Structure formats: structure tokens, C-alpha cells
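A protein chain is absent from this complex, but the other protein chains hold their places.
So that you can tell them apart, the chains are marked A, B, C and D in the order they are listed, and the count of residues begins at 1 in each.
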Amino acid sequence: MNFETVLPLAPWVVFFPVLGIILNLLFGKRLGEKGIGVIASLAAGLSFGVAALLALGLTGHPEGGTYHLLRWLAIGDFTADWNFRVDTLSVTMMLVVAGVGTLIHIYSIGYMHADVRHEGDPARFRRFFVFLNLFVAAMMILVSADNFLMLFVGWEGVGLCSYLLIGFWFEKGAGGIANAQAAKKAFVVNRIGDFGLLIAIFLIFYNFGSLDFETVFAQAPQVAAVLPGVILAITLFMLLGVTGKSAQLPLYVWLPDAMAGPTPVSALIHAATMVTAGVYLVARSQALYQQIALAQDVVMWVGAATALFAATIALGQYDIKKVLAYSTISQLGFMVTAVGMGAAVAGMFHLVTHAFFKALLFLGAGSVILGLEHGHEHAAAHGSHTEEGHHAAFDPQDMRNMGGLRGKMPLTFWVYLIGALALAGIAPLSGFFSKDEILADASLHHPAVYVVLTAAAFLTAFYVARQLAMVFFGKPRSEAAAGAVESPPVVTVPLVILAVLAAVGGLLNFPTTHWLEKWLEHSLYGVQPAKFILSVALISLAVALAGLLVGWLIYGRKPLADARQPDPLARPLNGLFLALENKWWVDELYQALVVRPYLRLAQFLAQPVDQGVIDGLVNGVGNLMRATAQSWRRIQNGYVRSYALTILLGVVLVITYLVLR
Amino acid sequence: MPMSYYLILSAAMFAIGVLGVILRRNPLVVFMSLELMFNAANLVFVAFSAYHQILDGDLFVFFVMTTAAAEVAVGLALMVAIFRAKHTIDLDEMSMLKG
Amino acid sequence: MDIGVLLVYGILGLTVIVSAIGLIVSRNALYSALFLVVNFIAVGLLYLALGAPFIAFAQVTVYAGSIMVLFIFVIMLLGAENLPLTEPLRGQRALGILLVLIFLAEIVLYYLLRTTPLQAIPIIPQTFASPAEIGMILFNRYLLPFEVTAFILLAATVGAILLSKHEGPTRPKPGIQKPETPVEG
Amino acid sequence: MNLSDFILTLPILVLLAWALLLLVVDLWVPKGRKGIVAALAALGLAVTIGVTLSQAGNGGLAFQNMIMADGFAVYLNVLYLVSGLVVIALSHDYLKRMNLERGEFYPLMFLSIAGMMLVTQAYNLIMVFLALEFLSIPLYVLAGLARERPESEESSLKYFLLGTFSSAFVLYGIALIFGATATTGLSEIIASVQEGAVNLPIFLAGAALMLVGFAFKLAAVPFHEWAPDVYQGAPTPVASFMAVAVKTAGVAVLLRVFLTAFPTLAAEMAPLGWGIAALTMLVGNILAIAQTNLKRLLAYSSISHGGYLLMAFVAYGNPQVAGQAVAAMLFYLLAYTLTTFGAWAVVISVEQADYQGLELEDYAGLGLKYPWLGVAMLVFMLSLTGIPLTMGFWGKLFLFRAAVDAGYVELALIGLLSSLISAYYYLRVVVMMFMRSGEPRIRRDGWLSLVAVGSALAVVGLSLLPNQILQMAAQAILSLQ
Partner (left out) sequence: MIFGLHPLLLVTFLPLVGFLIILFLKAEQKNAIRWTALLTSLATFGASLAMLAQFDPARGDLQLVYRTSWLRVGGISIDFYLGVDGLSILLVLLTTFLTPIAILSTWSAVEERVKGFMAFFLLLETGMLGVFLALDLVLFYIFWEFTLVPMYFLIGVWGGERRVYAAVKFFLFTMFGSLLMLLAILVMGLQAGSFAWNDLLAQRQLFAQTQLWLFLAFALAFAIKVPMFPLHTWLPDAHVEAPTAGSVILAGVLLKMGGYGFLRFNLPFFPEASLQAAPYMAVLAVIGILYGAAVSLMQKDVKKLVAYSSVSHLGFVMLGIFAFTQQGLAGGVLQMINHGLSTGALFLIVGMLYERRHTREMSAYGGIWKVMPILGALTLIVMLSSAGLPGLNGFVGEFTILLGAFGSQVLNSPYFAGAATIGVILAAVYLLVMFERVFLGPVRVEANLSLKDLNAREVITLLPVLVLIFWIGLYPAPFFDLINPSVERLVALVQSMAVLAIH
């Protein structure tokens, strides 16, 4: 396919979802759930179609090109165009976003149908799809951007969608407000990251004179030679943005809470696509990062530390989605490490495979939750009280309430198993290959990182085993689990498709073919050919198997008997497990170090300073005037003799002036 | 006599008149003090009239006397009226209006 | 200047000052009035010395005569009320005296120090300020002031009548006693 | 003495003759029909205005340089006469209501106006002194018009004693000036100054004492304390007359004497004027804050306006600026006259027969219940504050302009800040009228409403064409310089 003919289609990756939004807003009410779902899915699907066409176009013209849509801003020497950058990197992201997105749209038709009824507001069905389409549009703007400004537009846009979807059930959650608070937390933490990105953008503009990728990257070596500090500042501020969006240390804290959103959202936004935007950004900006070794090291270590740190927390979680959330953070850490090391292809590779298997896991978890909700409602309808107590207290996401679902939901189990093993890095599933590429690269250049990542890989396998055991094996630990049933096809079909992708995704950059590398080297800066190191591969496989085995020994062999039984690790690890369960108390730490001091400061400013000092001064002047008036009034005492005295005083003053003149 | 004799004498008269206005509570006495002040001014007029050998000063004094008479008429009528209303002419009683 | 003249001037000046002080310190208004008369006469004598006989006589007749008679008449009418000597206004007396002293001191200092020195008053010719001459000027140059004075007196008369006239039936105001005996002004 | 003397003083003569006529006619008019006297008085003022205006353009000295007829005098005389007309409109119903109808009221007012006209035209210090007495004596009496009210008597006595007290200072000052210059004629004074035959220090002392006396008439701080008490105690129309006409006369005589006779003393007088102006603006406005009685409030307000006027006076010594400054003062006087009379008209409307209705609380809801009156009062308050689209704004602008032009930026600053203070208490009146609810009672009287609404319309309407009035004022002062 000729590249020039497909290039003008590029804007439609954004326009189709926007069209979907408009149609659903205008006619959604009349169309009903089916119609809404179809329109939204179609919008995402068409977007995928366009991306696919662009990809086809790129095969014959891999260096890509840009499509100019309009001049967005022009003030003095600053111009920003809305251009669509079509190159292998952006199209790869488009394919992932739209592809996984379309599947999740379809899945959501079934999932949300049940969810809106379970939560008691069917009217919100449409809203969900509008938000979802909005997300696709914003994500497309992000990945198709040709300059940092448009990237930022999409960057914040996806943040907004994340906010909206986390708070989708804004009246639910602990105390009725927890979901809304989680959404707020996500937005604010992301804003902190965006702050970094903004500063980076300003720095770029003033040192490169432009925000266009082309111009900036081309000049990067020269600027770096003259002003290495500036490049370092740019890259590190950018890293702050990355840690926010991609949930790295220290700004990862919003992602676990973001699980308050409906499960498809967790799959699409908080696992497969949005959170990888940071990885994309670093990959895209390799030209900047590779100028400064220190910047690369920082990125790498942030990623590695996150990978290990999040993996530890995942060990202590009971919520099926929280486990996956920490797993996502950990896996994002792998990717960030990769792009930090300069192994951008490996990072992108892991990004793609992770999108498949993590989406699969989340959707699988969603299926499990649906099953449990169904079972719970079924049980409640029969009037038999579960041992968990009344309706409100029942948590369909708590793994302690599950168990034995392998038999109740067989299809879900099998696809979940594929996703889990891919995550654990078991050959020949996709996760094995992508993770191995990262580990191989690390082993060559950064042995310490390699060790850390391997440890993280071990823990990954371990918590995967723990989760599988707690959810699917053993006996049902609640009536809901006992009454769970398999989900409808609209839910399971996307699962199957994703399972296939998760299984064979490794082919994308199979050690012998390196398709992805050859594809991306046209748009990534400084791509080094990846090496397949057999020893590393074998070690990583061994580590993964060991993790699974240990996990199985602890959780699988002797399953939990009932929901209240403590975790088998709780006693042997004692305080350590408590720390894991409480996520190392990082939230509390932030609360104490940032949130509460800020609130106290704000209160100090609002009351004693603003109302007291500043307004007090203003009113004080007024009061002073009034007081002066009242006291001067007494001089006007009504006695005519006193008035004469005042006149005399005036005369004396006048004469004094004359005498002293 | 030197001019300053008259000037200082008149200044003293004037000052004493002022003091009377300021210290006395009887409006009649205050009024008399005012007349004293007028007289002090008159003395200056007459003295300067002689000094310059011009009659205008003397004439001025004449007019001042006339207006003083007019003022006395009004002033005394006023005091009488007030006395009839309040049965006192204590100036310090006239301090309802203030502030 | 010979000592006798100086003595006369000294005594006259002293009389002026003392009678003025007497005026303001007398507790009885009647005494004050009498002190004022003395003062007027003494000033009139000074006028005479300054070659202004017409003004001097006018001073004695108009001022010391008519006006003071009017004063004394009113004092009698109102009853020479002896007001308490206490000063209800805090600081009024001290401040008043202080300011007056400053005022006087400043004026004297100003006359003596800041002023271009004044010569002594020249010898005054006999014809100066004769009633005839004064009359000439009065009805020539000072015609308008003279007329104005007439209207001032008219205004004063009308005013005095208005202030003291017993008007027709008025609404009796509670709390305020109406005078029974009308006094013609 | 010849015919031209009489022609040049014709307005005053007409007025004085009319005063005598009124005195006589009043004897024949029965008590209940004093409206006839009022109408006759109004006619007299109208005639005098006509005569005065007919004299615009022809001027000169009369009666042996005792008196000057010029544009300045015409402008101000018309202002006094119009004030008189307004006072008639204000007092006609008021006097009846308060049972104060006296036949002597209008003649006395006429005499006072004649005194003001004389003081404005005076060209000799003897005339200045006599005219000041002439304008004051009827006012001493009028202040005590409400004899049954102790407050009225008290105000009369205070005004009388302090007025005489200040006259003594003026007189003493004149005496010194006579001593220094050997003359009392204004033009002769300046002539002898130019000859150098003057004892300057004594001259200066005399001028300073005269300034004190004039400042008293203007109610400038610290010679102001009489004003609030007198305004409060005096019958309200009389108070309004004093607030407007006496202040105008004070300005007139100040300008006449200082511009004509003492221009050489400007450098020495400026700091004095500066201090008095600054004190007056500040003290007047600050003390007004504490007032709750509308009459007192307006009294303090009028004190402060005297300060603004003095601000331009300070600039009189600068020949480049003097013309503008004086024109600004004349303009301001017109603005002030219109505005102040309007405000007093509203006060009289609200004042009750028992002298109640003068407190700020009595105005609660006035603007809501009687929108016309309320809006008129609003206009006056804004004009007094100096908010644009009122005459008061232009007046202040021109005054401040003059001060700035003469280099008294600090004084202008003080003036502006005191305007801010004044905004507070003027706004309190507005707050009362429009933002508090209440049951205000007003006296419905056509003439009062006419004055209030007419002034309001004039204050706003004339503000759209300030140029014409300003040119008029500028014309008026040509002869002064």
C-alpha cells in the first residue's frame, strides 16, 4: 500500500473515537445499550483499521512521515502545529492502543451491562463508552504527536480519562467517597508528573527553539555537547512525568487505588496502554536520553527499583486487582529499565506483550468478579446469609472470598492461566521473550540491575502462583464463589483473542527474526541489535519456575480453608508481611510528609494569614479611621470656649510659622 | 512715643481679650472681652494713622465702633432671649451640640 | 522725651493693662463692665495723644457711654449671675493661659525682632484728624462704607427685634418655659 | 460720586431696596399667608439676578475705589442670588411646618446676601470688614430663628461669639496691613508694595491674621469647630444657606483680597494654606465618619470641601497656574452649590416637624420607598465623593489638577486620600437608603422635590458639558489677575 495515500488517513485515528463520542452523546439515549456499545466499539475498531492501514503503508516506507492538520498556536517565535507523526513507533503504539482497546470495548459491552445493574445505575452505561472513546482519542493524540506540546495534550487527556473512569462509580467505595478520592489522587499525582513534563517542555523550547521532535532530536548531540546540564535537567524532569504516568517510584501510589475503576478500565488504561505512555515517551526521546549517561542510569534505576519494590507489595495483597496493579507497576519498571538502558526495542517489546497478557489478566479478573457478583446476588436472592455478613460488606474482589473457581469458570481459568504464565515469564509465552530481552541487555551492561530484575522476576512468578492458587484452586470460600458461573461470550471471546496474543506475542521479536527491532529501528534512536543469551534465558526460566514452585508449595498444596484464615506467610514473615500488606506504608508516609503539611500550611494561610493579617490590615485601617474619628470627636466638646481655644491654637501655630520662617 | 509702645500695648490688650474669651463662662464678660480685642485693633489703627499721618485709620476705627454697636445690639438681644428661655446665661450650659 | 510724658504714658498703659486684666478676672460681670469702661477711657486718652480727638470722643461717648450702658443694663436685667469659678474643662485654663502667653510673646518678639524697625510717631499737627476733615472724608471717600454701616445697623435692629419680639400664638413646647414678660429690643 | 457708581452697584442697591420693601410689606401680610412674602422675595432675587446678569461685561471700580464690579463678582453674585432662591424654596414649607414664619426672615436673608455681594466686590479692606459683618449679623440672628429650640439658640450664640472672635482677628490683621502699607485700598496696597514702601513683616503678619479670619468663614481646620454645631442647631434651610453661601463668600473674599492685594506674599502664604488645606480635608472627612446626624454629617462634609477649595488656593501664587486654580475653584463652587443644596433639600424633606428624622437610621429604605428622592440623594453623595458623571467629579478633578500643576502633588495626594475617607461616610448614607429596609417618612413638598430633583439633574447633566461652565469661570476671573 502506498504510504502517501494512507497518510492523510492519520487524523482519523483520533476522529473516529471523537465521532463515536458525538454520536453516542447525541443519539445514545435512543440507541440503547447495544447501539451504544456497537458505536463505541466500531469507533475504536475503525481507529484500529486506520492504524493497520498506516502500518501497511509503512511497510513500504518505513521511515514514515508527518501529516499536517492545522497550525494550533503561533505566537512570535513559538509555533505549534497539530501534526500526526506516522512512523513505526507511533503506529506500533496505535495498533496496541486501538487493538487492545477494541477488544476491551467489546468486552465492556458485556461487562458493563452487568456492572451498571450491579451498581444500580443503568443510565451510566453510555457515559462509560463515551469516556472510553475519549480515552482512545486522547491516547491517539499522545502517540501520534509530532511535538512535545501535542504529546502533552494527549498526555493530560488520558490522565483526565483515567480520572473520569476511576471515579466512574463516584458514589461508591469505602465511605461512598473512596472511588472519587482515588480518582482525585490519580489526577493530582499525575499532575505532579505533568509538572515535570511541562518544565521539560519549557527547557526544550528555550534550548532548542522548537518543540518539534524532528528539530529537537536532530540538535540533541550539539546541545548536549555545549549544555550537558540542560539535557540532564530536561531528561530528569521528563522522568518525573514518566514516573507519574507510568506509575514508577516515587509517584506510583495512584495506580493501586485506580483499581476502583471498572475492570475494563483497569485493563485498558491502567495496564495495557495509558501507563505505558511514559515508556513510550522515553523511547521516543532516546535521542535526548542517550546523550547523558547519568540520565539513563537514573531512569534505569528508577525502573529497576520499582520493579522489585512493587513486586514485593504484590505478595501481600488480597484484592485480585490490587495484585495485578502492583504487578503492572513492577512490569512497567521492567520496561522503564529497558528504555533507560537504551534497550528501547526491548522495552517496547515488553510493552506490547505486557499489553496483551496484562489486559488478559485484568479482563480475566473482571470475569471472575462478574462471576462472583453473580454468585453473590444469587445467594442474596435466596435469602441465605453468607458468612461474610450482609450485602455491603461483601467484596467480590477479595481473593480470600474465592477459591475453586477452576471448575466454576473453566474458560476463564484457562485463559487466566495463559496470561499468568506469560507474566511469570514461562517459555514460550510472550512474556518470556520480552522479559528475557530486557534481562539479557541488563546482564551485558548492568549486572547489578540484572540481579535486581531477576529477583523481581522471581517474586513475579511467586505472586502469580499465589494468585492462581487462591482464586482458582482449593475450595470455594464463600457462597458467592460457590455460586459463580462462567461469563457470557461477549466477555470471553475477547479473552480468548487476548490469550492467543499473549501466547504467541513473543513471535513479534523472536530471537531469530527480530521483526520488531527491524520495524522500530526506523524511528528509534540508536537501536543496538539485541542479543539472545541462552544462559540468561535459561536462568530466567529457572527463576520463574522456581517462583511458581515455591508459590505452589506455600499456597497450592494446602489451600486456605476459609476467608478469615491468615496468609500462610504472615506468621513466618511476621512484621515483614505486615509491611507488605500495608504497602510499606508509603501512602501513610506521603500523607504525613506531603498532604498533611500542605493542608496545615493552607489552613495557616487561609485563616491566620489571609483573614487575620492581610484582611485584618485592611479592616484595621478602616477601624483605625473610625477610632480616630471617635476620639477626635471628643475635641469637639460643645464648649464655645474650647472652640475659641482651638482657634487660638491655630493662630499661635500660624504666628509660630511667621516667627520661625 | 515709639510705635512699638502702641503695638505691644495693643497686643497685650488683644491677648487679654482672647484670654477672657477662653476663660470666662459668662457670655457678657466674653462679649466684653471681644470688645477689648476690637479696641486693641482700634488702637493699632489710630497709632498707625498718626504714624503715617493718614486719616484712613481713624475712619476705620469709627466704622468699627459702629459695627461694634450693631453687634452689641444683636448680641445682647440674643443673650436676653437665651436667658428668658433657659434662665441662665452660663456659656458652659450651652454645650448640647457637640461631637 | 521727658520723664513726665513717659510717666503719663506708663500710667496710661498700665491702666489699660490692669483694667483689661480686671475685666477678665472680675467674678462679677458688673465689675467687669466697669473695668471695661476704665479701659475704654484710658484708650480714648491714648487716642487723644495720638492726635485723634474725634475718635477719642467717640470712644468715650459711643463705647464707654452708650454701649457700656447697654451692657450694664443687660447685666442688671439678667441679674448679675455669679457663675462658679471652677473650670469644668480640663486643661482649658492652663492651656489657654499658656497659649495666650505664647501668642503674646511671639507677637512681641515678632514686632521687636523680625520687623523692620519703626520710627517714632512724628509730631502730629493740630489740624490732623479734626472733626471737619473727618467729616469730609467720611462723606466723600467713605460714603459707601458709611451707607453700608447704616444697613448693618438696620440688620442689627431687625435682628434684635426678631430675637426678642414676643411673637404671636405659638405652639407651646413641652419642657421649655416661655417667658412671660416681653422685652422690647 | 456719580451715576456710574450707582449703575455699577445697582444689583446691591436693588437687593437692599427690596429688603426694605419686604420688611414693609410683611407688616400687611397676615400670618397664614406668608407665601406672598416668599413669592415677593423670590421675585426680588430674580430681578436682582437679571440686573446682575445685565451687568456682565461692563465693570469697573465705583465709590472711590471702594467696590469693584467685574466678572468674578457677577459669577459669584449670581451664585449667592440663586442660593437665595433655593433657600426660599427650601424654607417656604419648612418655616410653616416648624412654625417659624417670621416676616423678618426674608429681609434678613436679603441683607446677608447683600453683604456677600459686597464682600465679593469689596476693593478696600474697610469694605471687606464691613461686608463680613454685614453678611454675618443677619446670620447670627437667623441661626437663632427657632427661639423655642435651645439648640437653635445655642447655635446662634456660638456662631455669634466665635464669629465676632474671628472678626477681631481679621480686624487686627487689617490694622497691621494698614500700618504696613499706609492704606486699605486693595490696589493701593499692591501699588505701595511695588513701590517698596512697605514694612513687609508687619504686612505679612496682617495677611496671616486675615487668612485666619477668612479660614474661619470657610470653616477650615482648626477654625472649623463652630460649623457642625451651628449647622446642626440652626433651622435647616439656614444651615444650608450657611453651608453654601457663607463658604462661597469666604472663598470669594479670600480670592479677592489675596489675589488682588497680596500676590507678593504667595510664597509665604503657600505653606500656611497648604497646612490648613491638608488639615481641613483630613479632619473634616475623618470626623464626618463618626456622625450619625445628617446635618452634622453634611456640616463636616462641607468643612472638608472647604479644604479641597483651599487646595487650589495654595496654588494662587504661581502665575502660570493661578488662573486655572481660581477657575477651578469657581467651577467647584458651582458644583458644590448644586450638590449641597440638593442634599440639604433631601434632609429637609426627611426632617420631621418635631425636629426628628435627622438621624442616619431615619433614612433606612428611603431609596426603595421614594426612588426619586433616593436617587437624587445618591447623585449628591456621589458628587460629593467625586465619582464621575457628576459635577463633583469635574470639580475635584480641576482642583486636583491645579494643585498638581502648581507642584503640590503631596497635597493632592492628601486630598485624594481624604476623598477616599469621605467615600466611606457618603456611602453609609447610600447604604442606609438602598440597602437597609425601613419605613422612612418624608414631607412631600413640591418645592423641595423640585430642588432635589432639579439639582440632581443639573449635577449629572452639567457634568456632560463641563467645558461651558469652566470657560465661564475662566472668563469670570480675567479681571482678578
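The rule is short, and it goes like this: a residue touches a chain if its C-beta (ideal position, glycine included) is under 8 Å from a C-beta of that chain, and two chains touch if they have at least 3 such contacts.
Keep in mind that this is a model prediction, so the values were computed, not measured.
The shown chains contacted by the absent chain are A, D, with contact judged over the whole complex. Per the touch definition above, the residue from D:110, D:140, D:178 or D:400 contacting the chain not shown is D:400. Within the complete assembly, residues 323-324, 327, 368, 382, 387-389, 393, 397-398, 400-401, 404-405, 409, 412-413, 416-417, 419-420, 423-424, 427-428, 430-431, 434-436, 465-467, 470-471 of chain D touch the chain that is not shown. Annotation for chain A: contacts to the undisplayed chain at residues 70-78, 121, 123, 149, 152-157, 160, 163-164, 167, 170-171, 176-177, 180-181, 183-184, 187-188, 191-192, 194-195, 198-199, 201-203, 205-206, 598-599, 601-603, 605-607, 610, 614-615, 618, 622.
Please note the rule applied: only the chains that are shown with their structure count from here on.
Graph distance from chain A to chain D, where chains that touch are one step apart, equals 1. Each chain gets a centre from the mean of its Cα atoms; for chain A and chain B, those two points are 96 Å apart. Separating the centre of chain C from that of chain D, both taken as means of CA atoms, is a distance of 30 Å. Chain A and chain C have CA centres that are 101 Å apart.
Contacts with at least two other chains are made by residues 17-18, 21-25, 30-31, 42, 47, 49, 51, 56, 59, 63, 67, 70-71, 74, 78-79, 81, 85, 91-92, 94-99 of chain B. Along chain D, residues 126, 130, 133, 137, 140-141, 144, 147-148, 150, 157-158, 161, 165, 201, 205, 228-229, 290 each make contact with two or more other chains. Taken pairwise by the contact criterion, the protein chains are fully connected, each one touching every other. Only residues 18, 21-25, 30, 91-92, 94-99 of chain B touch chain A when the two sit together in their complex. The part of chain B that touches chain C in the complex is made up of residues 1-9, 11-13, 15-20, 22-26, 28-29, 31-33, 35-36, 39, 42-43, 46-47, 49-51, 53, 55-56, 58-59, 61-63, 65-74, 76-81, 83-85, 87-90, 92. Within the complex formed with chain C, the residues of chain A that make contact are 637, 639, 641-642, 645, 648-649, 651-652, 655-656, 658-659.
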